[in-house]
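Have a look at the structure that comes next, please.
Every protein chain except one is present and positioned as in the full complex.
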Amino acid sequence: MLTVRVQEAAFDPAAESAALAAGRQDVGGIASFTGICRADDGLAAMVLEHYPGMTERALEDIARQAMRRWPLTGCTVIHRYGRMLPGAPIVLVLTASAHRAAALESCAFLIDWLKTSAPFWKREEFADGTERWVEAKAEDEAAAARW
Amino acid sequence: MLTVRVQEAAFDPAAESAALAAGRQDVGGIASFTGICRADDGLAAMVLEHYPGMTERALEDIARQAMRRWPLTGCTVIHRYGRMLPGAPIVLVLTASAHRAAALESCAFLIDWLKTSAPFWKREEFADGTERWVEAKAEDEAAAARW
Amino acid sequence: MKLLYFAWVRQKVGVAEEKLSPPAEVRDVAGLMAWLATRSPGHADAFANPRQIRAAVNQDFAGPTALVAANDEVAFFPPVTGG
Partner (left out) sequence: MKLLYFAWVRQKVGVAEEKLSPPAEVRDVAGLMAWLATRSPGHADAFANPRQIRAAVNQDFAGPTALVAANDEVAFFPPVTGG
């Protein structure tokens, strides 16, 4: 089972997790990562822009790659776009497998990959009215390169 | 924020996750692992026995260790005991941090550790009436040793 | 050719999307960026430092030497920052 969604609306991790386990008895573990908008340095809001069409294709490609590299029973990737207030969940990765190592590793792989290869761009808006585009981090490239 | 619970009742991952993020704006990611009872080889039920007193102490020790080793804003470990039917969630680990690597790594650390050092024992009951104690796995020792 | 711009590339160029017919000597992503930089002060600003810019051709990431053709969809943007 492979689910990929790019959406403005919030997501429901509990419902997504239940969907991965529903109707099957070979799921031994579900790993998840939820990325949340932090309020660093007086951040008022974060605006996520993406490349409609390419984003969906890229997310589906990488989710399929995770399903091939690890013995997963399912994989869910949901990434939001639009305006996020501090505390808002932005991205959800869920991986299900008979064995915990496959679920945990593929979850880390997917989130590392999303940071460096999904066509999203973040703009930060601050309480004082200034704004700035978030710059890509060398450490994110390094994290993705280990896979 | 550190939460450790040993309980017979089911847990609510969504509520536990919300509790880790509630009232703070420095949480950039929450990693989680939910261990689920598989229905391998005609399993009818899994019975988890534990060492009351020692279990709570051991879980609290390891959760504190995770909070020291990684820059976590919170950590939740819930382990159930008693009779579990296939599909039932058995264990929940949640880690929250400003940064994803800390959350993902400490989550893997905690679940590896639970496998080898928490005083729980699993007995499998099969549809044909037989039962057997689950044996400890060398691969679990190896997984825990890498930390 | 359909051109798409995202993030600060879009802000500097001033439009999110345009249809253009580059001359025949524009064969690859690097050549396209050089040509686009001549089209307006906004384009010039956006493409002033091509090394800060990433591209996708027909929705696949593409390096400076990737070929571009008349019916392609070519996008320019800063390094991605999702996740």
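We just call them A, B and C in the order they show up, numbering each chain from 1.
Definition applied: contacts are C-beta pairs under 8 Å (C-beta built on N, C-alpha and C of every residue); 3 or more make two chains touch, one makes a residue touch a chain.
On a predicted model such as this, the values are computed, not experimentally measured, just so you know.
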Displayed chains contacting the withheld chain: B
Residues of subunit B (touch criterion as defined above) contacting the omitted chain: 35, 48-51, 53-54, 57-58, 79, 90-91, 111, 114-123, 133-136, 140
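As a working rule, only the chains that are shown with their structure count from here on.
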Identity of the most central chain, Cα criterion: A
Inter-chain centre distance, subunit A versus subunit C - centres from mean C-alpha coordinates, in Å: 27
Intercentroid distance (Cα basis), subunit B paired with subunit A, Å: 23
Whole-Å gap between the CA centroids of subunit B and subunit C: 49
Residue numbers of subunit A (touch at least two other chains): 35, 111
Interface hub residues of subunit C, defined as touching at least two other chains: 83
